[in-house]
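Below is the structure I would like to discuss, written out as structure tokens.
Removed: one protein chain of the complex. Kept in place: all other protein chains.
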Amino acid sequence: MTQEDFRKLLKKVWAQKVSVEDALRQVRLEPFEEISCARVDHHRAVRCGFPEVIFCQGKRPEDITEIARTILKRANVLLATRASAEAFEAVRRAHPKAEYHELARCVTVKKKDPEPQPGRILVLCAGTADIPVAEEARVTASMFGCQVGILCDVGVAGIHRLLASMEEIHEADCIVVVAGMEGALPSVVGGLADCPVIAVPTSVGYGASFGGLAPLLTMLNTCAAGVATVNIDNGFGAGYMAAMIARKRARD
Amino acid sequence: MTQEDFRKLLKKVWAQKVSVEDALRQVRLEPFEEISCARVDHHRAVRCGFPEVIFCQGKRPEDITEIARTILKRANVLLATRASAEAFEAVRRAHPKAEYHELARCVTVKKKDPEPQPGRILVLCAGTADIPVAEEARVTASMFGCQVGILCDVGVAGIHRLLASMEEIHEADCIVVVAGMEGALPSVVGGLADCPVIAVPTSVGYGASFGGLAPLLTMLNTCAAGVATVNIDNGFGAGYMAAMIARKRARD
Amino acid sequence: MTQEDFRKLLKKVWAQKVSVEDALRQVRLEPFEEISCARVDHHRAVRCGFPEVIFCQGKRPEDITEIARTILKRANVLLATRASAEAFEAVRRAHPKAEYHELARCVTVKKKDPEPQPGRILVLCAGTADIPVAEEARVTASMFGCQVGILCDVGVAGIHRLLASMEEIHEADCIVVVAGMEGALPSVVGGLADCPVIAVPTSVGYGASFGGLAPLLTMLNTCAAGVATVNIDNGFGAGYMAAMIARKRARD
Amino acid sequence: MTQEDFRKLLKKVWAQKVSVEDALRQVRLEPFEEISCARVDHHRAVRCGFPEVIFCQGKRPEDITEIARTILKRANVLLATRASAEAFEAVRRAHPKAEYHELARCVTVKKKDPEPQPGRILVLCAGTADIPVAEEARVTASMFGCQVGILCDVGVAGIHRLLASMEEIHEADCIVVVAGMEGALPSVVGGLADCPVIAVPTSVGYGASFGGLAPLLTMLNTCAAGVATVNIDNGFGAGYMAAMIARKRARD
Amino acid sequence: MTQEDFRKLLKKVWAQKVSVEDALRQVRLEPFEEISCARVDHHRAVRCGFPEVIFCQGKRPEDITEIARTILKRANVLLATRASAEAFEAVRRAHPKAEYHELARCVTVKKKDPEPQPGRILVLCAGTADIPVAEEARVTASMFGCQVGILCDVGVAGIHRLLASMEEIHEADCIVVVAGMEGALPSVVGGLADCPVIAVPTSVGYGASFGGLAPLLTMLNTCAAGVATVNIDNGFGAGYMAAMIARKRARD
Amino acid sequence: MTQEDFRKLLKKVWAQKVSVEDALRQVRLEPFEEISCARVDHHRAVRCGFPEVIFCQGKRPEDITEIARTILKRANVLLATRASAEAFEAVRRAHPKAEYHELARCVTVKKKDPEPQPGRILVLCAGTADIPVAEEARVTASMFGCQVGILCDVGVAGIHRLLASMEEIHEADCIVVVAGMEGALPSVVGGLADCPVIAVPTSVGYGASFGGLAPLLTMLNTCAAGVATVNIDNGFGAGYMAAMIARKRARD
Amino acid sequence: MTQEDFRKLLKKVWAQKVSVEDALRQVRLEPFEEISCARVDHHRAVRCGFPEVIFCQGKRPEDITEIARTILKRANVLLATRASAEAFEAVRRAHPKAEYHELARCVTVKKKDPEPQPGRILVLCAGTADIPVAEEARVTASMFGCQVGILCDVGVAGIHRLLASMEEIHEADCIVVVAGMEGALPSVVGGLADCPVIAVPTSVGYGASFGGLAPLLTMLNTCAAGVATVNIDNGFGAGYMAAMIARKRARD
Partner (left out) sequence: MTQEDFRKLLKKVWAQKVSVEDALRQVRLEPFEEISCARVDHHRAVRCGFPEVIFCQGKRPEDITEIARTILKRANVLLATRASAEAFEAVRRAHPKAEYHELARCVTVKKKDPEPQPGRILVLCAGTADIPVAEEARVTASMFGCQVGILCDVGVAGIHRLLASMEEIHEADCIVVVAGMEGALPSVVGGLADCPVIAVPTSVGYGASFGGLAPLLTMLNTCAAGVATVNIDNGFGAGYMAAMIARKRARD
């Protein structure tokens, strides 16, 4: 409720067109719905431009079903991440149009397709083992209606494989770079691209990778400008951020 | 040099309008200039949209002067970060229009003003001690011609101070959030804003802050979507990223 | 044995009403009972106001039974934490009134109900996956006779969900805040409440959460005053601390 | 502004006793004051029971003076922590009654004395080098009107020195335990006391203390119940928490 | 394509012996092959002297088969590391000459034997549990045609066991030292040998080994000169590095 | 071979009582025996006073059998630690007198009993879950012929349980203190005892225990003098060290 | 006060030879003396065999003087560690026989010489920069009357320098090994010696030494048995422990 909305409401109270209790109710109208295990944030789509997302890990199937059902009462699309096959079933119980993206471990529901956006997103993936995280980014950004391309196995140890894709890099409005092991790829891409780069470290690696700490530090310390980083293995966060950036473009 | 440029060049060689050695020279033309201490990357402005930036820390004044002079031979603007008063003098020796932003520890040179951009950037700063980092972000983004607003002392322990600025938050195209200590501000802002949020942890704090590790981890683990993080105290990186995002918008 | 008790005993020795060896025995009377695997601290209820608690993890069922039996010889209530279903059976063998709180992983025995206390405790829980830890806090505090309310899914990324519960917050005598991921909730609550806040980081999260290190550091570095922190996932410790604080109030 | 207050205001608008714009102003009335470098939170004393505190480290003297002056416009007491002699001068410029507690590195201003509270707080300090942190706790708690006792050099390596003070321990309503090096003292005290214990790790130590990490982990992992921990060297936080706990008692 | 090659090609275009489009194709000829899950780097054998290696961990069997088949189209040898029995089957489907080195967890394919190299490599292994890592180094170096000896159980706690092998140490052109626990062996060997030493920390150990962090730090801080370190458990990296060093010798 | 032994040997060569080649063989006689997977250090019993010990974790049963057999060819006693039931079977195949200490996860073989030693060792164990580590220490020290007592559940949160055993503490020649969680016990014991204390942190705990890092740091930073620490969960190392200390006494 | 002492006292009360209040006073007689900044533990010499030691770092000169004076009222010897020249002056004000050991940063006072002990201690020091820590160990152990030898620059990168001192190693009753950088020396010494080894990591080093963390982990993970570790740079702790071990021997 903006200040302007509020001024209008007060004017109606002054004019006795709205009763005190009705006004109170309108102001108090809670923009969330309390269910047994959660407070579903219906207002989020208005506030942030995308409905609440279900992070399935650690949630019970019955809770997932209930949350999904509650969100879909008002929203046209639903995204559930870190979803096992069991979680997929739980969402499907809430809505028959649920789709499972196995590699990305995501479930999506599109009651109607999101409006297409002109922004182009490119997901670059350093190694084959990083693909699940890259796919999570791709699926997430797609839910916003963005066009998303994906290029795999372009790690820095064979730099010509990356250089061969300069055209795609230059056409992107935002690039998501997913890399494990030493995580050097975002630094190289950041130096080549003229659009924002979202770096995603992965836990792919062993030994002194320390569960993704190594590529995380690499990305945070990048000498390239125009690079920002999300949590280890957080393909969702990167895809979401990229969509917000690319969508902006579309919005104008 | 794009494939198309290259095809054209080859055609000229075929037509013997360009000699082999000239063609070779054109292809090899190195887009950087080697000076005593550095390889100045003139091509960067073309490639990434902004000339190379001088990170002054650990560089000798004579090197700073030489690098500044070399960049300014081709570029209209110059940004030097982590600049002491001594570094400012070094840049001024390269160009008389050098300006010193003391709080931000930045030097800027504008041979001509950058073209104004319609994108609006908002810098939020949790505490008074975080201001230098916030200022570095502001100065950096300003060099791209973006409009940059700044709001200080809006930490989460008095959440109403933040809520009082909802209007500015909703009008922004990109928000930079600077916070030390526990670094919780980006999570709250991320949940309120509908534009991308760049989080900057600072080394402000003590004890278990461990030099900014605490707010860094907080920001990476944020439960809000649409937030990406840069290095501790890296106001420059955040301002640069924000400008790339906001500029995009302008570009359309 | 207080100084006064001791003075009285010495007077009885002086008056030869108590023999030297009896006096010695009384003084040496060990306020614990040695069983095969433990030294059960019967004195604890006197000293600290609550009988010893069984931390079941890593203990064998037969040991749990024996310890439970020994404690219940003198105590009216028993709490066993980190209890599997198997541990529950072990306690039930010691006493038929054992109850299992599955979500909280706790077993309680109440030979008679604890005396009700006027102090009100509120447990706030940031996300659905943090509920087991919050429940452990709730069950623990309930054993002291405190009134304990619980509110779930009030994380900072949808701050209005928290603000909607301001009334409960202001009525509490002590608030326990349970949060994983970035753990920002206690900072916001600490800035809103006028009672002590006990913060509990959880290991809920992934990547740079590092098993709960991220929310732990967040909570320790909080910019809000009136917040103290317990170990990661330590719902028991938070509930116990909250009860000690709320009980104080009741005591007056 | 509570719901009830708001209902009353709406009724006055309905009755046209308050104009729309006046009502709007009352609702918007910002409970903070914006000065050049900060948003001073006047509402804090109402909300949390104690005015905002100035953390001097990293603030410029002129800012400290301005903030102090702004707080003291409405508040009767002022506390400034991590205060150098220079910071003391800055506060004194704001108010002549400023006092400097050198050991505690605190400045206090009492326009009138805080109302005495019946709650008793005991500060225990493991080693001589921990005294500044203990003093910060003592000065802070005193600002709430609490009675605060302090006992130094009662580290666990000479446990009889602690046992000799059992009486003071049993009389306390809340105990603050300050310890560096291995930080074992709160565990022992927690096992002896029947009131809440606030543990404060200090950076006193060397080698594998890692700036206070060692005693911090010790305190978080304590096997004693009824202990919660604040940040390393955070005497202020401990004193504030203790006062909130002891004050509660007084309030009843 | 070297500058000289390129000059020659341009001359042919000038002389119209090669068409523009053919020249373009030759220049663009990508030295990698794109398959469904990877970009196989055929150029690597030319560039670095050894074909691409398959790191099997986290790859699906069908991907391993496809990558192996693609590499073996052009290469004479193939190495697959971190290979389970299932991964071995996957490689065997690509080529019947696949061999499984169970202890080393490696699969090798030799369409024809690598050319023998005069360089001698010695692999020293501190403890029995470190043998798998040592074997990975041995198998890897053998694929380059180097002579590789291996000595096990020569840890520093029985230094005479090492001193008894001084002859082998002095005959080596490069020594790989594999050690877990405290990882002291490379320091001692580095002080005895007159050839480069490659140190490999292993995750063998417990407690404060922290997954191999302890021996890793030991090796990086070695007081012996002529020692460089690879990742924890990275027998492959050490064997590869050693072969590059020993092969150099052979090349002259 | 001492200098004196060597002088004697040289004298025999001078006197031609020993041939050059025989002398060479005696000097070279390697004090270890090479078997397929190890270099068994027979000389160790002479050098350090106790035969080599088998650390079973990560060793194959057939290797354990072979190593055990080789050691027992010359030694009267054998100790195998971190031994599963399978490892016990492996040792029993080497010698029928093998005994399994399940709680301690140790196998012992005594072809004849070790000579009794007058030194008294006391093992103190903070919690019930630490017993396996304490038992490992007890079994190890017993193999040296020392008298070893053990006291369990004497953690610092009920300090009177420890104080009740002052007599045993004062009679010990060396005390091993085993503690997980916060690991405060060695500091208290170190302040009470007048003999060396060996501290053993355990991985018992959760959350900020970080696998035993917390008690490890506690013990290293102890404010008590006369305390030294071994690796996390290293009951063997503590028992061995204690026996070396207590045995010394006996030796005089 | 032992049980036996207490029985005697009770008998005297029974016989009315000691009044109740006198008995009470004797029992309560606190074995420490409270001065302005400390509780000096006079009982320590009785309990642990050596008077309290002053850790000067972070203590004010006037406090050092007062503590020193209080200790020397009852003790014959005094040790002050981490002592600057200023701290030396402070001790000298307490007693004219104060001596300053500059390299060891220790002050000692011997009112009369400690009784000589037959135990031999050997301090081994890996590098020249580790000498201050080694000297601190030497001075400390000397205060107990032990014979202490010291050997410097015997690091593992030139192992023959260590092997040349085998005789001293074999004659020692306890060896203190001081090493920075990778800290491998204790493992080698532990494998050669037949007496307990106390390992002291130092902060000598750079880079991945992380202030002594590297050698600390090395020593804790040592594969040699009979080694225990003290805190980084804790020469005092090592010397004290070694003296307790060597003294034991003497005691017999």
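All chains are identified by letter, namely A, B, C, D, E, F and G, in their written order; residue positions are counted from 1 within each chain.
As a convention for this text, a residue touches a chain if its C-beta (ideal position, glycine included) is under 8 Å from a C-beta of that chain, and two chains touch if they have at least 3 such contacts.
All figures in this text were calculated on a predicted structure; none of them were measured in a lab.
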{"item": "Touch partners, limited to displayed chains, of the chain removed from view", "value": "A, B, E, F, G"}
{"item": "Option from G:9, G:131, G:146 or G:242 whose C-beta touches the chain left out", "value": "G:131"}
{"item": "Touching residue (missing chain; options G:34, G:89, G:153 or G:168)", "value": "G:153"}
{"item": "Touch list for chain G against the chain that is not drawn", "value": "128-129, 131, 152-154, 158, 160-161, 164, 204, 206-210"}
{"item": "Missing-chain contacts mapped onto chain F", "value": "3, 6-7, 10-11, 13-14, 16, 19-20, 23-24, 27-28"}
{"item": "For chain E, residues in touch with the removed chain", "value": "3, 44, 47-50, 53, 173, 191-196, 198, 216, 220-222, 225-232, 236-238, 240-241, 244-245, 248-249, 251-252"}
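By definition in this document, only the chains that are shown with their structure count from here on.
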{"item": "Both-way neighbours, i.e. chains that touch chain F and touch chain C", "value": "D, G"}
{"item": "Of all other chains, the one whose Cα centre sits farthest from chain D", "value": "E"}
{"item": "Angle of the C-alpha superposing rotation, chain D to chain G, to the nearest 5 degrees", "value": "90"}
{"item": "Between chain B and chain G, centroid-to-centroid distance (C-alpha), Å", "value": "55"}
{"item": "Distance from the mean Cα position of chain G to that of chain E, given in whole angstrom", "value": "50"}
{"item": "Of all residues in chain G, the ones touching two or more other chains", "value": "3, 191-192, 213, 216, 220-222, 225, 231-232"}
